[in-house]
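Omission of a single protein chain aside, the complex is shown with its protein chains in their original locations.
Let's turn to subunit A:
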Amino acid sequence: MYSPLIVAEALLNGLMLGAVYALVALGLTLVYGVLHIVNFAHGAFLTVAMFGVWLAWSQLGMDPYLSMILIVPAMAALGYAAQRWIIGPASRGADNSILLVTLGLSIIIQNGLLALFSSDTRTIDTDYAFQVVELGPLLLSFPRVVGLGAALVTAVVLWVILNRTDVGRAIRAVAREKLGASLVGIDVGHIYAVTFAIGSACLGVAAALLMPVFYVEPNTGAAFVLVAFTIVVLGGMGSVVGALVGGLLIGVVESASSLWFGDSLGQIGIFLIFIAVLLIRPTGLFGARQ
């Protein structure tokens, strides 16, 4: 058996890994909850954001965490534009067309990145990548502590936007009652695009948190989105709280199963938990019953 100290450290580090998963899942679940579609371009957007962080570092010498002030608004603008002027018009309101359009968009983005950056992996060197934070007897990875903090702040900001602002109320209104929303003067197309913008902005935060400890190549985003999609289903499709709790849970499970089964089998735990939860609660942890 491992000492309790090592187990506690692994679980805490897992919590922090889960925070980044949660950020990626937040964007995915928000778009699903409002537009009722799965955005297959989500992974490609994450890759774009990660390359953005890398470019800001390599070209402008910006610290990856600091580059959020650039990347987050840029990703929001990208998300808005993609939905308003590409995905929306190209799909003409049919849900299955939206699926295909987002899938096509992701293929175009991936190959565009491949043409621009080749398939080399890029990393960012920082002084703090291997620093540790001492918490009593525990040693925690500095980037992961930052990750957890930033993810929680993002979740709070998201909650405030959704519950305390007009645009947030409009987003929740459109999610359940499109016609009613139109008839009070809400521009549904604009709200769809704003939802995409918020989801993409979350990816900007996630990318800035990932780059100090991870690498990017044109397919990097896809691996995260697979886990994020698991989280979305686990937490309940469209549930923001579900994405947050599910993300943290998955991070802890992955970390714990890496500890016991070895690094390469870490993700087995995710899918065991996933199947177990769905057997007991098919709508996910926080999913609404139909």
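Here, a contact is a pair of C-beta atoms (placed from the backbone, for glycine too) under 8 Å apart; a residue touches a chain by one contact, two chains touch by 3 or more; residues count from 1.
Everything that follows uses one rule, which is that contacts and distances are computed from a predicted model.
The subunit not displayed here is recorded in UniProt as "Amino acid/amide ABC transporter ATP-binding protein 2, HAAT family", chosen from "Ligase-associated DNA damage response exonuclease", "SHSP domain-containing protein", "Amino acid/amide ABC transporter ATP-binding protein 2, HAAT family" or "tRNA 2-thiouridine synthesizing protein C".
When the full complex is taken into account, the listed residue touching the unshown chain is A:Gly185, out of A:Pro4, A:Gly61, A:Pro137 or A:Gly185. Of A:Ala10, A:Val48, A:Ala175 or A:Val240, it is A:Ala175 that touches the chain left out of the display. Residues of subunit A that touch the chain left out of view are 166, 169-170, 172-173, 175-177, 179-187.
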